[in-house]
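A quick write-up on the structure given underneath.
As you look at this complex, bear in mind that one protein chain is not there, while each of the others sits in place.
We just call them A, B and C in the order they show up, numbering each chain from 1.
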Amino acid sequence: MPTTHHVAHFEDLAKQGHAARLGMWLFLGSEALLFSGLFTLYAAYRNEYTSDFAAGAQLTNLPLGTIMTAVLLVSSFFMAFALATARQERSRVSIAALATTFLLGIVFLGLKATEYTMHFRDGIFPGAYYTGPLGERHGVVLFFTLYYIMTGLHALHVIGGLVLVGWLARRTRRGDFGEAWSTPLELGGLYWHFVDIIWLFLWPLFYLLR
Amino acid sequence: MTTTASPRPPAPAHVETKNYLNAETTFRSWATTTDHKRIGVLFLAGVTLSAMLGGTFALLLRLELLTPEADVMTAMTYNRLFTLHGVVMVWLFMIPAIPGAFGNFMVPLMIGARDVAFPRLNLASFYFYLSGALLVIAGAIAGGADTGWTFYPPYSAQTPTALVPVLAGVFVLGISSTMTGLNFIVTIHTLRTAGMTWWRLPLFVWAIYATSIILVLATPVLGLSLLLVAIDHAFALGVFNPAHGGDPILYQHLFWFYSHPAVYIMILPAMGVISEVVPAFSRKNVFSYRGIVIASVGIALVGFLTWGHHMFTSGMSAFDSGAFGVLSMFVAIFSAIKVFTWVGTLYRGRITLSTPLLYFFGFLFLFAFGGMTGVALASTSLDVHWHDTYFIVAHFHFIMVGGTMMGFMAGLHFWFPKMFGRLYSQRLSAVVALLAISGFILTFTPQFLLGNAGMPRRYHTYPAEYQPLNIISTIGSWAIGAGLLIGLLYLLVALWRGKPAGSNPWNLLGLEWSISSPPPPHNFEEPPKVWQEPYDYWRARND
Amino acid sequence: MTGRSITVRTYAWVLLALLLLTAATLLLSFVPLGMFHMPVALLIAAAKTVLILLYFMHVIEQRYTIRVVLLVAVLLLGSLIVLTVADTATRDVPFHPPAPE
Partner (left out) sequence: MIVTHTLSAVFQAGPHQRGWADVLESVNEFYRRVLFLPEQASTVAAQIDHLHYLEITVMFAAAGAIALAVIIFLARYHHAGNHTHIDLLDEGDTRDPTLATPHVNAPLVLEFGLYAGLFGLFVLFWVLGYRQYVELLVPPTKAIDIFVTGKQWVWQFAYPQGPATAGILYVPAGQPVRIVLTSRDVIHSFFVPQFRVKRDAVPGMYTETWFEASRPGTYNVLCAELCGVGHSVMRAGVIVLDPQDFQRWLEGRSQFGADVPDTTGASLAQRGRIMAIQKGCARCHSVDGSRATGPTWRNLYGSWEVLEGGQRVFVDEAYITRSMMEPGRDIVAGFPNVMPSFMGLVAPGEVSALVAYMRSLSDAPVDRATDSLPGERGPNPASVRALPPASPAPADTTPVRLPR
């Protein structure tokens, strides 16, 4: 029996759900602003070093980037699927969907790790430690510094998302979510989709720039 | 706007009714409280201590500036002191003061709610504030930064001082502000009592709502710029390092994108307090309620577009200087709306002179001068001479100390009886108010003239011809210090030995005045019903 | 919560659309568009984002408050990027004869 989650000072569950959802969207708004600072830096430096950025983009691994984008999109689908099935009281299927999302997140981080090691092997390090090709061109060094900072911060958020999905899976197994109350699962989904959206913009900026 | 029944006669003083203060008094009950009133009192204590700490730094700085040469401290210590004065005053006092202390306490009472939307998040926000403060103080002890509270690279990347703990402290304080802002927006959206529509919200609640929009949406960009400076400082990643082709002016864009809305975070709550004090003590409806609401939200949104006026002489392009100049003029209009409306509210009212109203008069003139010099600064050519001189120091102190500090003191003296159930001595508080205001004028008016004469900011030693004005300014700073200290003393004394204040010491309208003071643990037994606009004195039988 | 109109089948269609758009972006990057590469890629990314927002994140079912929050965040994000890039774009580097270093 799902324990009652009705907090004292809200009249009913619906209002409480709406409050939690509004709180989550405000949090996602602040996260969007956090990444907007980095997108601003990217836009400003790309404006100053256009050709260097194009040269830098040649050095990134496009196939790997595309696979990662597809992986995240599919994981977003399973997250939404998990929420839908939880609301239809099919919690066993919901747990399976959450597990798939978790797995795809791990795959994404794995691909990202391999990509980083390939770059390190070529001597492409951030900032002053850059010893890779075209090292003398400031734009290329800045391109990769921003690459590491933006994809690194995004990877941190993916790790946070995985912890969240794990916690949600445990609560689903405990039977907390059902037709009446599934807001935490929805909020977890919102966060995961947000992390996916950020990657949707990172992918063209760093990989597609031909 | 009170509960349908006329307010119960206040309980006789000697019977100790159960309220949020004496409900449970163990340390654990305070440390793990989720009661918005207690968290408000905890913020009030933290904020007052920070103000005293920042104030002592200010007095030391003014002491050093008595003479043109270096006598009390070396240049490095001086740079560290004004950096810490900036960091402590901005992030430990100005930003959390009114939203944290009075917002937490008053907003749920004013909208008829039993608590904020996320009580546990509220407590987490206080603990982030506490750990951020400890980190900043640890950074100060470990040698503290000497880059100014703006942390401009490339100097912030090269400085030998312990910059990273201070940056970490401010980052954590930023998280605390975001949490508080998020909590308030959701509370005001979802927990208003029956009948409390958007156009019946008290103006203090509107001000806190507008501030929270900035708190939530601007603070992350600060977190990011501090993160980048910390990485530059620690690992020479060189995002802003000119040696690697970086552009330090981009940091200034990111920093001021947060920091200009941050000055609106500081002034909007003070405006909210003033918008409560003026109708209360002139017993009249606000001259233009819609005007102040539109101005509050207008400042919050347009305030995001004006950050470039901090960078007119920094190498930014002429086109952007022009764009930011016009946008800054646009945002000045909203402040003018408010000043005009406050003065209009006095018209045909029944004004009783009390300490909060004295602080309002101080606020009115000091904020008016601060604002108008802001308009002069935004006409770009004058800023070329004034930028980074003492004119700027005087301008923002007129708005920060003249505005936010006066607003904080007005709020403190207005809600002290409600928060602690005690009255303070009116005569002594009036004297302190006058002392603080005159001390302020004595301190910062000479700095306007110093700025005109061309004395740059953050100068440890200065050319001799600036000395007379600096001496006057230092004497003024002693007056402010003394005034605020005495203020703190008589309020502390009033905490224990003040006469008990009834539930409505000034006989005002408002949900917060309809319950006992100090309020009961769960505010309202049954949710109150609101049926008319705020400050509706013309429909109340009063005198 | 308002009616749950979004069925699992809709999610599947949305996922398919997202994958197709990704493929489209990839192909377009090999077509020689010159300076239009970045705008086109970002436009498609924005389209995918709108799809995810509306369906996966249920914005299509929600009241207007959530959309206002989204709108304000996007406007501020846009103003920061536009005004900062405007600075670097219109900053005319002063002409200077070789300085006697």
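Going forward, contacts are C-beta pairs under 8 Å (C-beta built on N, C-alpha and C of every residue); 3 or more make two chains touch, one makes a residue touch a chain.
This one's a predicted model, so the numbers in the text were calculated from it and none came from an experiment.
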Selected from B:Gly46, B:Gly246 or B:Pro356 as touching the chain missing from the view: B:Gly246
Contact with the hidden chain (one of B:Pro456, B:Pro500 or B:Pro520): B:Pro456
Which of B:Thr48, B:Thr373, B:Ser429 or B:Asn523 contacts the chain that the document leaves out: B:Thr373
Candidates B:Asn104, B:Ser296 or B:Thr341 - the one touching the absent chain: B:Thr341
Residue numbers in chain B that touch the chain omitted from display: 1-2, 4, 6, 74-76, 79, 146-148, 152, 154-155, 158-159, 242-243, 245-249, 282-285, 287-289, 291, 312-315, 318, 321-322, 325-326, 329-330, 332-333, 336-337, 339-341, 343-344, 346-354, 361, 364-365, 368-369, 372-373, 375-376, 378-385, 387-389, 449-450, 452-454, 456-463, 469, 504, 506-509, 531-532, 536-543
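Please note the rule applied: only the chains that are shown with their structure count from here on.
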Distance from chain B to chain A - Cα centre to Cα centre, in angstrom: 36
Gap in Å, rounded to a whole number, between the CA centres of chain C and chain A: 15
Two or more partner chains touched - positions in chain A: 18, 22, 26, 29, 33, 36-37, 40, 44, 48
Residues of chain C engaged with two or more neighbouring chains: 65, 72-73, 76, 80, 84, 87-89
Of all residues in chain B, those that touch chain A in their complex: 113-115, 117-118, 121, 178, 181-183, 185-186, 189-191, 216-221, 223-225, 228, 231, 235-239, 241, 244-247, 250, 253-254, 257
In the complex with chain C, residue positions of chain A that touch it: 14, 17-18, 21-22, 25-26, 28-29, 32-33, 36-37, 39-40, 43-44, 47-48, 62, 66, 69-70, 73-74, 76-77, 79-81, 84-85, 87, 186, 189-190, 193-194, 196-197, 200-201, 203-204, 208-210
Chain A residues within the chain B interface of the complex: 8-10, 15, 18-19, 22-23, 26-27, 29-31, 33-34, 36-38, 40-41, 44-45, 48-49, 126-128, 138-139, 141-142, 145-146, 149
